[in-house]
Structures are given as structure tokens and as C-alpha cells.
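Below is one structure, written out as C-alpha cells; comments come after it.
A single protein chain has been removed from this complex, and every other one stays in its place.
Entry: chain A
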């Protein structure tokens, strides 16, 4: 697989504080890559290094096959978490300025902005000042400015903060559309629900170190521990027998509502035949489903595991 960005043993310290230690990542092309981690883990430092706002103490970055260099700035788009616009500057003028700083010509920038403003139906904002817009409106402008120069790599740091649910959806669709058009996307967040929805690959950074990375589905598979959710309908006389029978298994939880049993069960292996046969003796198995850990579970588990075991 081709990688848009490869980081090799990247470290960065601020004085005595280690912000990144020996982080190596491979970010695949044309995928949405989730960069996860608690606040202060080092995500923003890593992103700033990609944007060449700061430079790593050691290690190197390969962008699209070549060592990361200043000319790559024009092919990267960055929506920082701490973001804003000049409040007293007019929308159109400001968007043109920021686009030109990214290397677009004035005429080209104007043309593309027109398209975007039409798509978002915000043409009448052109001559307004940012301070006259609501926060959500300003965020839309900010999003357009970030993607206007059609970067190869887009980096979004908490992109949905500041949006109401409707606009957050619009932005999410735009992100997916950009991916369809071939853009590689790094998506940094600590909000897991959007990770499940968007990311194909993730990396988890905690206390300046990468503790986990790879394809999200594979990670999830690796984190499965043979837990199954079962719905079972029994007939009255067999309830007592079922209870005895369940003793043989590792039951995580169970509850019954007039013969409707809801059981969470952990098996020693992925072999489900034995337990299915056993359960079928007592009634009708209406659901038998392997529990796949959510990104949130994995996040909490790995972070906590690190805290407890070093």
C-alpha cells in the first residue's frame, strides 16, 4: 500500500517535557486515519510537526515518498483545534488571502470560492465581516479555506467542535466526499463515536508514545475476547436447570424476565458449538452474537492498561 506520510522515530521535547517519544506511523493514502489519544498526549505536537510549524528533535518524515520539505505545505490542508479568523476582515477577502498564502492565484482562488459558496448557499456572506457571523457560520468558512487548495493530505483536529448536529453532518459528508475524490485525511479527536463512523485506520497516542495502530477492523478483532451476548427463551420448569448448567461457563452477566434470558458469556475460545448446543437444550436461542469492542472500549482499555502496568 502507498503511504501519504511515514513518520520514523519522531521525538520532540520542550525543555524537560517530552511531547513525543519515538513515534513511528504509517498513514495510508486515500484513507481516513484517526489519530486518537487523551488531551495532552502529543497529537497536536505531531500534527504541528507534519505542518512544519515545529520541527522534530530526532526522526524523520516522508511525505508522498520524499522527505517532508517546505514545498509540501501547499499540498497539506490543516484545520487546527485552536482555530479562528480575523474578526474585522471581510469573509471573501479573508478567504482569498488565506488561499493565496497556500499558493493559489487570486483568480483561481476566487473561482473555487464561488463554487464552494454556492454549494453551501452562503454567497451573501462574501462582504460580511467575520464578527457579524455566528460561530457555526465562521466554522464553515474556516472549513472551506482549509480544503480550498485541494491538498493531498488534509488534517482535521477536532473538526466537529463548534458545529451543531446538522452542520456537523454537512461537514462529515464533505469529508467523506473529499476522501472519495482521493484525498488522504488525518482525523484527530478524542470523541470516539465519530471515529467509528469515519476512520478506517487509527493510531492511539498516549503520554507521548504510540501505543496502538493499524486497521480499525483488525484492531477490533484483536481486542475481541470471545464474549457473546445471548437471548434465550425458556419454559418455566427448565429455569432451575439452566441456572445449574450456566455454572459451567464464565457468565459475565445474566438477567431473566419471565423466561426471557439475556446472558453475556465469555468462552475460552472462538469455538461456540458446545455452548450453543448446551443452551439449545433449555429453550429457543433468539440471538447469539459476538461482542466486538467499540473504539471507545479499546481506547479506555489500552489507556488504562498503560496507566496500571506502566
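Everything that follows uses one rule, which is that a residue touches a chain if its C-beta (ideal position, glycine included) is under 8 Å from a C-beta of that chain, and two chains touch if they have at least 3 such contacts; residues count from 1.
Methods note: contacts and distances are computed from a predicted model.
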UniProt protein name of the chain not shown, from "ABC-2 type transport system permease protein", "Amino acid/amide ABC transporter membrane protein 2, HAAT family", "Chemotaxis protein CheA" or "Heavy-metal-associated domain-containing protein": "ABC-2 type transport system permease protein"
Sole residue of A:33, A:46 or A:78 that reaches the chain not shown, by the stated touch rule: A:78
Option touching the unshown chain, where A:69, A:101, A:222 or A:292 are the choices: A:101
Contact with the hidden chain (one of A:89, A:137 or A:300): A:89
Touching residues (missing chain, whole complex) on chain A: 14-15, 48, 51, 53, 73, 76, 78, 80, 82-89, 97-98, 100-102, 142, 145-146
